[in-house]
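One protein chain omitted, others in place.
Labels for the chains are A and B, by order of writing; each one numbers its residues from 1.
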């Protein structure tokens, strides 16, 4: 019971942080309240919705209004308290990382529960954690930030590999979930702290300029 | 019978007006006939398709070719008669509003028929009426216009609340549908007539500049 409560709290903190991210990006583009709400929803539930559609099941947010309400609270928070939010940016970053890690674990577990093989589950964990941000950037008419700047989705992939390794080594599911959660968090924190990023692809012209 | 005929006529007028909107936006970006057709299709059937995928049912346009044909007629209309269309813009606006209102009602009713709770049905009504325009703007590489300019989706939400109130008060379904239809139409017309729009979200910089 206690454990379920902890998971619920992390899930709501993560959903809230994801929604905040969408709404603040929308505010930077001068969207109205409705546009901000849709961008918040997109980040908070977009990845899980794509996962559920591919798993041929009803999107998770249609089974309880909690995600819709949580995003509405996030909207009011940005609308009225935005001027006090910037100093809290480290808190948002930590919540966002918690959300990423929890959604990754949730995506993996749901896919396995639907009988999918591990490589599909890892992809689904990655989609659950990071596709929402891509939808946000598409709606905002930006190039998706996770495609050229941040280590974000790679933390999900690494977490997925750790999950697979743990299960293969017969770890209990709870421990596996906790270890995966921590790996995703640590990966992301280290990547941001030490400015670690993936190599950039070079186009033909750049490759030939070098020589 | 007569009633079904009226609904069919409104549906075709709405589909036609939605398709026209997509094709004219595509023409403004110098898309070719195929690009125009896809943008027209996106507006006309995009919202309903997202709804049906989330309801885990076959997209409505796959059950009858009428929507595809209606969009083809709209394409020919824009290709050959565009120069005479601008003076009719009030007619397009009225048809588009009819389409918005009818699609909202249809989206709500279909979701309820699939056993969804009311709050999901209201969201689905809103998606059915307004998601097509968002897909159009994404394909055209524009920022979605309904996120920062027009009251459009909010009319659907209001209509949905009215539908819920009527049903809760035991109104018969036909009357509820007609009242909802009119509420969506009137909301949109008033919003455009009196330049009513939602407040714009302010970014951190703007909030602090004010002081």
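Following the convention adopted for this analysis, a residue touches a chain if its C-beta (ideal position, glycine included) is under 8 Å from a C-beta of that chain, and two chains touch if they have at least 3 such contacts.
If you're wondering where the values come from, they're calculated on a predicted model, not measured in any experiment.
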**Complete:** Full-complex touch with the removed chain, picking from A:8, A:168 or A:197, is A:197
**Item:** Interface residues of chain B (partner: the chain not displayed)
**Value:** 23-24, 26-36, 38-39, 49, 53, 56-59, 62, 65, 68, 78-79, 82-83, 85-86, 138-141
**Request:** List the residues of chain A that touch the chain left out of this view.
**Result:** 53-54, 56, 116, 119-120, 123, 134, 138, 141-144, 146-149, 153-154, 197-204, 207-208
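Heads up, the rule we're going with is that only the chains that are shown with their structure count from here on.
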**Request:** Could you put a whole-Å number on the gap between the CA centroids of chain A and chain B?
**Result:** 30
